[in-house]
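Can you keep this structure in mind? I'll have questions shortly.
Only a portion of the chains appears, each positioned as in the full assembly.
Per-chain residue numbering starts at 1, and chain names A, B and C are given in the order in which the chains are listed.
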Amino acid sequence: MKCIIPDERIDYDGSQIGSLWAYAQFKVQEDSIVSFRGSCDVSAYHMIDLEDRMNEEKIESPDMIHFIVEHFDSTSLALAYTRQRLLACIALEALIDRKVLVTRSGDDLYYDGEKMSVAIASTSAVSHKIHFGINVHSEEWGSLAKGGLTDAEADALLAEIGSRYAAEHADIERDMRKSRPLGVFT
Amino acid sequence: MKCIIPDERIDYDGSQIGSLWAYAQFKVQEDSIVSFRGSCDVSAYHMIDLEDRMNEEKIESPDMIHFIVEHFDSTSLALAYTRQRLLACIALEALIDRKVLVTRSGDDLYYDGEKMSVAIASTSAVSHKIHFGINVHSEEWGSLAKGGLTDAEADALLAEIGSRYAAEHADIERDMRKSRPLGVFT
Amino acid sequence: MKCIIPDERIDYDGSQIGSLWAYAQFKVQEDSIVSFRGSCDVSAYHMIDLEDRMNEEKIESPDMIHFIVEHFDSTSLALAYTRQRLLACIALEALIDRKVLVTRSGDDLYYDGEKMSVAIASTSAVSHKIHFGINVHSEEWGSLAKGGLTDAEADALLAEIGSRYAAEHADIERDMRKSRPLGVFT
């Protein structure tokens, strides 16, 4: 899969979760993870999480690192959400490498007890997608800044999580191609 | 899914990776994770990883904590391996909570640069399964003992990883049931 | 799966067949069957059956017992329709237990030669659903009243069909977890 890091900031407004966004923006015709920085402000119209939508929750942040993953190999929701959790774990590992001791609960990361991320996953008839975002700055919530990362370190983190996820996917694809089928216990 | 912790030790010899082992042993008729302690000695006959089998690698350890996961909702290899990676991440998180600073590369955990785990995943026509094992004691390789955990702490860890995996699965199943389908970027 | 019986009447207008209706109404995050009583009046806009829609058929009834089933384990139309047939059979069995000698043809139940039910099944990208309704009272069509059931008996029937379907589903899930893969005839 392709790991894409656009030059410019992109403000996440929920339209990026639509299938084929990466193709429309970057002409990529592979599975992809796009990593970028920008604000986050999702209107109810674009909310995939029906819980948030019904509660008229605002999902907003002035400054986040964002990851948009799109896979075309399956439209399984179980696979979409398992990959989302794996992406959250990869982010946690990259932060722990930087001595930022975050914890994870489901698809959320926490720093010092404060939630610092947003996440969703879903599927259309042609692809499944994940959005995962981590606050860089936030007064109200946890953030990379509170964890001690500078803006430049946030940008480096963004690139590293993207390339780690792509490498993990390639590694899984290789493992799938050397495993014998299971026998049955008798 | 059911989290099972047998009272007795079970020595892993590769037969436990067969489909329906958990049913045959514990009469469980749900998806399951069985967590147990015992040695590890896998003959070529039972090796699922064709790479190990061809290299006539010995997979052995005197004392491990083991996890056997079985899911019947899909026979997708991609899902099997993604769940395997997630299980490895959950183990890493539980170790970091205990101040054992392990790192992960694919399906392997490392302590102080030494590999401390074995892992495989595959599928039959009826279910997919994961085996994941972590050394408790090992002269040659990394181990929980080298990381400072006592035997009792290894047993507690075994139980915690099992229940965390089951909880994570339940959480994913709930998330799948509140997500609207994706639209398409236009 | 969860069996839900709301306290109030719900008039079926076709909107209930949409994915995630049960979540939106009852916060349920499991597969579910919702059993309720109310009228039935489906506008062309909500018609899933293209045959009815094109024929501008009116689907209406003053008083029905309704069942809304939603499964998230697959988006297979074949599975959706096979489960719909099984639900119709379960309704038939519950009626025969009450000495109401109905017969079934496909997804329709008949009493004394008169059609007494409506049914549809379909899928979105995230779930598949079934609507099945049986007339309690109807001048024009067959009904439970014509079969000799009182209003209170119709309410009891509604609850029983819902819980039977949920029990059947649990039973199937258990059977799936004790079956060895097939060999091949040689």
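The rule we apply is simple: a residue touches a chain if its C-beta (ideal position, glycine included) is under 8 Å from a C-beta of that chain, and two chains touch if they have at least 3 such contacts.
Keep in mind that what you see is a predicted model, and the values were worked out from it rather than measured.
**Student:** Let me spell it out: one sequence, repeated, and 3 copies placed. What is the copy number of the whole complex?
**Tutor:** So the full homo-oligomer, as given in this file, consists of 6 copies.
What we mean here is this: only the chains that are shown with their structure count from here on.
**Student:** For the homomeric pair chain A and chain C, should the interface be classed as same or different, according to whether the shared residue numbers exceed half of all numbers used?
**Tutor:** Looking at both copies, the contact residues mostly diverge.
**Student:** In whole angstrom, what separates the CA-based centres of chain A and chain C?
**Tutor:** 38
**Student:** Express in whole angstrom the distance between the two chain centres, defined as the mean CA positions of chain A and chain B.
**Tutor:** One centre to the other, that is 24 Å.
**Student:** Can you tell me which residues of chain C touch two or more of the remaining chains?
**Tutor:** Expected reply: 20, 23, 72, 125-126, 180-181.
**Student:** Where on chain B does chain C make contact in their complex?
**Tutor:** 19-20, 23, 28-31, 72-73, 124-127, 173-182
**Student:** Any idea which chain B residues touch chain A in the complex?
**Tutor:** Against chain A, the touching part of chain B is residues 15-21, 24, 47-51, 53, 73-74, 76-79, 81-83, 85-86, 89, 92-93, 96-97, 101, 103-104, 106-107, 120-129, 168, 171-172, 175-176, 178-186.
**Student:** Hey, which residues of chain A end up touching chain C in the complex?
**Tutor:** It comes out as residues 50, 54, 75, 77, 122-125, 184, 186.
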